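Here you go, one structure.
Heads up, one of the protein chains got dropped from this complex, but the rest are sitting where they should.
This part shows subunit A:
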Amino acid sequence: MKADNYLKLTQFYQNYAAMVDQENWDAWLDMFSEDCVYKVQARENYERNLPMAALSLTSKGMLKDRIYGITETIFHDPYHQLHLVSSPLILSESDDGIIESQANYTVFRTKNNGIAEVYNVGRYLDHLRLTEQGIQIKSRLCIFDNEMILNSLIYPI
């Protein structure tokens, strides 16, 4: 991979984290292609080839519906997220601009009156499309290590 592409990729990963942390859901949606896949899946399911995931969204429409759900319908304790995302590891790169890459993440959750706690730890496993216009997510799997989700998972990771 060319150095400036790696730089773009790194910027993309960090920007994703920033948009999610800022709850900028329009920007979050814009990062995905129309035919995208977004899953938050326990490592146990992933490694045992079990398809179940905590969230399994297989179109941009579903992503939009999820945002509607978390902003308008699901009752939950207010909280902030803070993501720490490692630099990406390139797994493969195809001629048509599809990059397979991964990065580790840690998400801290802070509730009102609360102390930041480790909320979700895992890795992104991605298929990204690199074009002149920028990078778009074809698929993002958030494979998390936590055996138990701390009660509920509302916002995207």
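One rule holds for everything that comes next: a contact is a pair of C-beta atoms (placed from the backbone, for glycine too) under 8 Å apart; a residue touches a chain by one contact, two chains touch by 3 or more; residues count from 1.
Convention: contacts and distances are computed from a predicted model.
*Asks:* Between "ABC-2 type transport system ATP-binding protein", "2-oxoacid:acceptor oxidoreductase subunit alpha", "Cytochrome c oxidase subunit 1" or "Salicylate 5-hydroxylase large subunit", choose the name on the UniProt record of the chain that's been left out.
*Replies:* Its UniProt record gives the name "Salicylate 5-hydroxylase large subunit".
*Asks:* Give the residue, chosen from A:Thr10, A:Ser56 or A:Asn104, that touches the chain omitted from the document.
*Replies:* The single option touching the absent chain is A:Ser56.
*Asks:* On subunit A, what residues meet the omitted chain?
*Replies:* Residues of subunit A in touch with the missing chain: 40, 42, 44-45, 48, 50-62, 64-66, 68-69, 72-77, 147-154.
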